[in-house]
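Sharing a structure below in structure tokens format, with a few things to ask.
With one protein chain removed, the remaining protein chains of the complex are shown where they sit.
Right after this comes chain A.
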Amino acid sequence: MSRTRRQRAVVYLGLSAGLVLVVGPFLWTALSSVKPEREIRRDPPTFWPETFTLDNFAELFQRVDIGTAFVNSLLIALVLVATNLLFCSMVGYAFAKLSFRGKNLAFGLVLVQLAIPAIVLMVPQFVLIARLGMVNTFLGIILPAVVAPIGVFMMRQFISDLPDELIDAARVDGAREFRIFFTIIMPLCGPALATLGLITFLSSWNNFLWPAVVAQSESMYTLPVALNILNGNEGTHYNLLVAGSVVVIAPILFLFVFLQRFFIQGIATTGLK
């Protein structure tokens, strides 16, 4: 065997081990979701289901209004993706390319927000939302996340790297700021926007605490909030939870498979430049 073939074999072996580590838990979850509860909790555990059943999903859909929660989650995530794409890039553009008084202070405040854990803001934010009369509304769930500081930071970094000459040329031609933003800047931000969209979608899709606190009726519940009802004080129904996890993960996997090109490019983009 030649040296390169051996090297390649080692590389493939390493990659295969990595694949097992990454795919293993997903596969385990998926397979467990079609096992009866007793089999899930058995020791030693079984890998391939001995008894194949769809009862877990049937029970899950019967106990929790998954359909409503799914639509709520999707709706909230999509609205947040749209607002973040628009507003984060607008603010990012202003920080990157415009000069105005207090710019550094304002940008400093954005950075400070990155350092504050969301949990610290929860109660004051809730009081604010409550005074605005937005408890138990979609607006109440969405509003605090309409412009995420991380998105502003990301877009500012990306737009800073675009050449000033483009903007100057447009200005000389008489374009106003909005025109420059929409026709010159936005089309160049493709990879950054794709990343921001994915990050926003994921964080909204997985967000548990805030929607759980704001939503006060089950018709407003998102998926993670609805699934949490199944988590009993004493004893957990693992069969229902794994089935629920599959329902939560499936759209993300789907999204990832279709958008992974952007995702990988995007991770490279979020790195320091």
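Throughout what follows, a contact is a pair of C-beta atoms (placed from the backbone, for glycine too) under 8 Å apart; a residue touches a chain by one contact, two chains touch by 3 or more; residues count from 1.
The criterion applied here is as follows: contacts and distances are computed from a predicted model.
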- Task: Between "Putative membrane protein", "DNA modification/repair radical SAM protein", "Acyl-CoA dehydrogenase family protein" or "Multiple sugar transport system substrate-binding protein", choose the name on the UniProt record of the chain that's been left out.
- Result: "Multiple sugar transport system substrate-binding protein"
- Query: Which residue, A:Ile129, A:Ala170 or A:Ile185, contacts the hidden chain when the whole complex is considered?
  - Reply: A:Ile129
- Which of A:Leu27, A:Leu139, A:Ala169 or A:Leu209 contacts the chain that the document leaves out: A:Leu209
- Omitted-chain footprint on chain A covers residues 37-38, 41-43, 63, 117, 119-120, 122-124, 126-127, 129-131, 135-136, 208-209, 212-213, 216-218, 225, 228-235
